[in-house]
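These notes concern the structure reproduced below.
Note that this complex is displayed minus one protein chain, with the remaining chains in position.
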Amino acid sequence: MTKPELLTTFIGLDKSYEDADIVVFGSPFDGTTSFRPGTRFASQAMRVDSYGLETYSPYLDRDLEDYNICDAGDLEFPVGNTQKVLNIIEEYSNEVIKDGKKPMMIGGEHLVSLAAIKAVYQNYNDMILLHFDAHTDLREEFMGDKLSHATVIRGAWEFLGDNRIYQFGIRSGLKEEFEWAKSHTSLRKFDCQGLDKAVAEIGDRPVYITIDLDILDPSIFPGTGTPEAGGITFKELMDAIKEFTKLNIVAADLVELSPHYDHSGVSTAVACKVLRELILSMVA
Amino acid sequence: MTKPELLTTFIGLDKSYEDADIVVFGSPFDGTTSFRPGTRFASQAMRVDSYGLETYSPYLDRDLEDYNICDAGDLEFPVGNTQKVLNIIEEYSNEVIKDGKKPMMIGGEHLVSLAAIKAVYQNYNDMILLHFDAHTDLREEFMGDKLSHATVIRGAWEFLGDNRIYQFGIRSGLKEEFEWAKSHTSLRKFDCQGLDKAVAEIGDRPVYITIDLDILDPSIFPGTGTPEAGGITFKELMDAIKEFTKLNIVAADLVELSPHYDHSGVSTAVACKVLRELILSMVA
Amino acid sequence: MTKPELLTTFIGLDKSYEDADIVVFGSPFDGTTSFRPGTRFASQAMRVDSYGLETYSPYLDRDLEDYNICDAGDLEFPVGNTQKVLNIIEEYSNEVIKDGKKPMMIGGEHLVSLAAIKAVYQNYNDMILLHFDAHTDLREEFMGDKLSHATVIRGAWEFLGDNRIYQFGIRSGLKEEFEWAKSHTSLRKFDCQGLDKAVAEIGDRPVYITIDLDILDPSIFPGTGTPEAGGITFKELMDAIKEFTKLNIVAADLVELSPHYDHSGVSTAVACKVLRELILSMVA
Amino acid sequence: MTKPELLTTFIGLDKSYEDADIVVFGSPFDGTTSFRPGTRFASQAMRVDSYGLETYSPYLDRDLEDYNICDAGDLEFPVGNTQKVLNIIEEYSNEVIKDGKKPMMIGGEHLVSLAAIKAVYQNYNDMILLHFDAHTDLREEFMGDKLSHATVIRGAWEFLGDNRIYQFGIRSGLKEEFEWAKSHTSLRKFDCQGLDKAVAEIGDRPVYITIDLDILDPSIFPGTGTPEAGGITFKELMDAIKEFTKLNIVAADLVELSPHYDHSGVSTAVACKVLRELILSMVA
Amino acid sequence: MTKPELLTTFIGLDKSYEDADIVVFGSPFDGTTSFRPGTRFASQAMRVDSYGLETYSPYLDRDLEDYNICDAGDLEFPVGNTQKVLNIIEEYSNEVIKDGKKPMMIGGEHLVSLAAIKAVYQNYNDMILLHFDAHTDLREEFMGDKLSHATVIRGAWEFLGDNRIYQFGIRSGLKEEFEWAKSHTSLRKFDCQGLDKAVAEIGDRPVYITIDLDILDPSIFPGTGTPEAGGITFKELMDAIKEFTKLNIVAADLVELSPHYDHSGVSTAVACKVLRELILSMVA
Partner (left out) sequence: MTKPELLTTFIGLDKSYEDADIVVFGSPFDGTTSFRPGTRFASQAMRVDSYGLETYSPYLDRDLEDYNICDAGDLEFPVGNTQKVLNIIEEYSNEVIKDGKKPMMIGGEHLVSLAAIKAVYQNYNDMILLHFDAHTDLREEFMGDKLSHATVIRGAWEFLGDNRIYQFGIRSGLKEEFEWAKSHTSLRKFDCQGLDKAVAEIGDRPVYITIDLDILDPSIFPGTGTPEAGGITFKELMDAIKEFTKLNIVAADLVELSPHYDHSGVSTAVACKVLRELILSMVA
């Protein structure tokens, strides 16, 4: 007899935490968003709409069903307290790593990455940060606060230091940020040229990949807080992800889907497919 | 430590099937919809958006947390085969009843009710059908088929017979349907007047309640296949549900939410609240 | 063999112009709209969505299929020339009346009514104007022009004179307009109270009915240029239309649906149903 | 010669701060919103769409142009720091009162009211709080925090004490909140019955009025964070506002419009009209 | 005198069936759609919005007005019976071909193509199938049924056999489908490279072209059931269509526009333009 079932995980990922090599989880926080909020709804929307997605990738010729991946669900956060939220993410990311697994976090706004990067850094202090984004995110503070989506990479730099951060696709920021980057990060404007060279440089050092989905052109990804025309195409992002397969990725995140701003559902579908590919680029 | 969690059931209903007195499940089928489809997405949308709803009802002064209710998830159906879909629903509804529980089905289009009513009838052959709807649903066939959302109550009449069906809120149909109803059902046009009298007549006979949410005015419930102006208000529906508490309800359903047609989310929020109240009207 | 068919008229109205007693036509003009345009799309949207509507009215117990009604399509207008547009409407309305038929015009913005009223006045100079609207529409001029949606009833008064215009549902306007109305029209604020008395007064004089659909509350009719909270319910409008059956209606119009502002489709569905009822109130 | 102009204030209010008796200002904060954010966009959306609104009220027969009202614009807030935001609101509200004017604040989420009420209380310590809302807002804390939209009235009670708070329209909350209210506030469920009696009791004591627009039924006000079916109609709210004219209102606010959730624009239009009426109920 | 007109056909195509060389017709069926339905509304939406499109193509330097093309309208289907629907399409397509004309079908979901291809095969048994799509559509069965949008090309293969099917743009499917294709069809992943070579191979054999519009990137075509990022651009599709002019096309279809999922209207506008170009590539 057919019995009802609860469809609850991303694309039907059904491994237990114990059996998993990669742990997907959501951090539904958008408390420092300055323009349009709503990234808190991203992980849940992706779970629901992943129903329309295949598990097999014709890009990488790999299938999610062949690997041990768990969707652990969403962290629950207190309201209105940014520091507590970051602590929760850091603590949980740390545990996942200690358990010998790779965290794969779904944002939320970009600030959530700071906590996960910190957890990775504590375990791999020679780590490299690969940053894909429309925005520099290099401000020292933003509207009076050091903890914000606009300061996240600068915040990571504070413990990583120079020569550890590669930025791609950047097309918006203060003039000062672009200037500052010249001596502290490797920043590529507009597109991902030079990624292959960076990958070669990095070799087998442990890598954290953070993808702010607004690196994509808003034509294909309108559902985000601050749409910035002039982004990369989906195919350019797939090409980048193919490069990832050469790296030793220890953790990753995907942030800034704000699903309610795209009624067509395309942005959520795009985020789902990028997540599939990103996971498949991380499997051993 | 805070750990992630999968939020998966309607309003957090967390009893097991075994412990449950009422079993909520979804029948995501819209294969005979003639105008705007999409009711297949109703149950999943309600689970996600029920996050915004309290478990306590100030209307009935009852709280979902005080009762044993399980959300079993959604039935999975074959595509393009209406009869098989109905068989699956009937079989599962039957099992729930045999297990001493009350089925509470979320549609899908109205045709799904036919299978559940049939299952109830097999177990309670003196059952009464209370039907709340904008449409008569009394056609013998519709566009060449006897199994359709427009024939569902006529289909139930075929085994229930005369004097067993009460219809309320009806404001659309063929002239012939309204004529036919005069000698076969108790049909109230436009509103729910006379429900108290019907409730008194019914006494403690087993009752199946089917609510096509398009009985509500489209001002409060635009997210449905065929919006019909002139419906009842939400308060009128709450008043009806208060009457339900006097009845011996053995099963119920809630159908015809098509969530993608209402981007404001109000229709889904309304459906969630009606479901909460309907469940609370069924508890012993 | 099943052959394809073009579905082209409102609710399948299929009488020829020659056989028709009532001639439905569209005047897709919104050139003087001051806030949100788009009423040019009303008549075509109503034709397409009337697919979801029955021909039988349970309100009036009449069926469109029992009467001779033709949908003649839409007038085509030059761009940017208000006076020419009005001339085209007046000329065509005049012809319909001369041919012994009743014009039933779908707007467009409210200014289109002025031309049709003028045509009726030329044929029935003892005519009465019944005006249902949220707005007074009594300005002498608006943003430098006498021909505007905000001046239409004042424009009709210029040839009709005092004691010929009844206004209902009015809830927005300049203070001066409300003052002016006191000595020139019969103006009822907010609702339709007193309509029965007006109907009795009018007796069998020829009546033109103009319904600006924004008389309805925006909860049920958001798809309009200037939504004004506090309107009448759909049921109140149906009650008014029942009164119309006692009148000698010689022409009517339905204006100010702007369908693109209501993605749920409810506003268009409402307009379709009001049109059905309005036509059925005009049949002999 | 016609020159361009910047349209910038609500409904064209053009008095200077110095000349004003009532000072309208926006507090675009939604940092503790638990479900759907976006109230940060309310005040700006209302300024833009107020273009479609008349200054004259046929409800109160008063015209905004006859009074001294200033729209001072929006406060600017730091991100991610709730307490600082509240301090800014309190400080500015206090200044407005000290300058002998009445603050009229546009939210933002409901928490912003707490700061303005506190400022009023410091100046009028015998003040009465009139609270219109769908939600109790009486929690002691919410998701680990005392400063939240769900605790705002409880927070006000902490300094106001018993017998100073009247609540109307309440239809959602924890059972415990409804219980607590019985001995601490005057809480009317579902509608505004008893407002006239409350107004009589209050007499000429200074009154702060806080209107959470979700008191309105979501049929007319879908554009809000947590739509709750079963609300009052716009006409019921107008009736309440007519009662306000008998009170000595010293300050007021209007909160919880989230304009991006209503693409029809109706919610913003409703908020604009309520603001017009609320202001007109406060003029001497 | 200007008289009203019914605008009813695609882009004003006004030839009679008898005079036509190409017969456009709609098959508004979406009964086996597994994710988001609504393609039933495609043909009617295209007729309405084709108003904004020119008849002249600057791509092909041809004008629709110079050829004999008829828009016959939509086939009407029974509800809930997939096989009957396919029979109706096959029978009508067959008649069009027997009458010496070329069928140009607008879907509906992709399954409708199966019936039309079958009709063409019966008349041209050396036919070649050119398939443009995001999806393989090569499953043997899908959710328990052999007749489904996911099996349509496999279904065509069953009578066409090997070496008769060219697939382009494919970027989603089961691993098994991609494997199967290797020995049975010519499948090009992601784009249309090799089309020129295929065209040369095909020579003057009769060709059926089926375009599932989801081959386009969802940036330009969000209005479809299962949006798949990574598709071809509109320009790539135009380049493909230019190649078509070298072929002996005997029939074609355009499927999977689901207009309600794109409120901007762009998807429908795109479909209209592709249809214009596709027709112009088929004229002798």
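Labels for the chains are A, B, C, D and E, by order of writing; each one numbers its residues from 1.
The rule is short, and it goes like this: contacts are C-beta pairs under 8 Å (C-beta built on N, C-alpha and C of every residue); 3 or more make two chains touch, one makes a residue touch a chain.
As the structure is a prediction and not an experimental result, all values here were calculated from the model.
Colleague: Identify the visible chains that the left-out chain touches across the whole complex.
Modeller: A, C, D, E
Colleague: Touch as defined at the start, partner being the missing chain; which of E:Tyr56, E:Tyr124 or E:Phe190 qualifies?
Modeller: Hidden-chain contact among the options goes to E:Tyr56.
Colleague: From the list D:Leu75, D:Ala115, D:Leu129 or D:Leu195, pick the residue that touches the absent chain.
Modeller: Within the whole complex, the residue contacting the unshown chain is D:Leu75.
Colleague: Using the touch definition up top, pick the residue from A:His131, A:Arg171, A:Lys235 or A:Lys273 that touches the left-out chain.
Modeller: A:Arg171
Colleague: Looking at the full complex, which residue from A:Thr226, A:Thr268 or A:Ser281 touches the chain that isn't shown here?
Modeller: A:Thr226
Colleague: Of D:Glu91, D:Glu158 or D:Glu201, which residue touches the hidden chain?
Modeller: Among D:Glu91, D:Glu158 or D:Glu201, only D:Glu91 touches the chain that is not shown.
Colleague: Pick out the residues on chain A that sit against the missing chain.
Modeller: So the residues of chain A touching the missing chain come out as 35-36, 170-175, 178, 189-190, 217-220, 222-223, 226-230, 261-263.
Colleague: Just the residue numbers, please: which parts of chain D touch the chain that's not shown?
Modeller: So the residues of chain D touching the unseen chain are 1-9, 25-26, 44, 48, 71-76, 88, 91-92, 95, 263.
Colleague: Which parts of chain E face the unshown chain closely enough to count as touching?
Modeller: That gives, for chain E, the contact residues 51-52, 54, 56, 58-59, 61, 63, 217, 219-220, 234-235, 238, 263-266, 269-270, 273-274.
Basically, only the chains that are shown with their structure count from here on.
Colleague: State which chains count as neighbours of chain A and simultaneously of chain C.
Modeller: B, D, E
Colleague: Could you work out which chain's C-alpha centre is the most distant one from the centre of chain D?
Modeller: E
Colleague: Quick check on the interfaces: C-D is repeated by which of B-E, A-D or B-C, going by over half of contact pairs matching?
Modeller: More than half of the contact pairs of C-D reappear in B-C.
Colleague: Residues of chain A touching 2+ other chains?
Modeller: Within chain A, residues 76, 263 contact more than one other chain.
Colleague: Show me, using the given definition of touch, all chain pairs that touch one another.
Modeller: A-B, A-D, A-E, B-C, B-D, B-E, C-D, C-E
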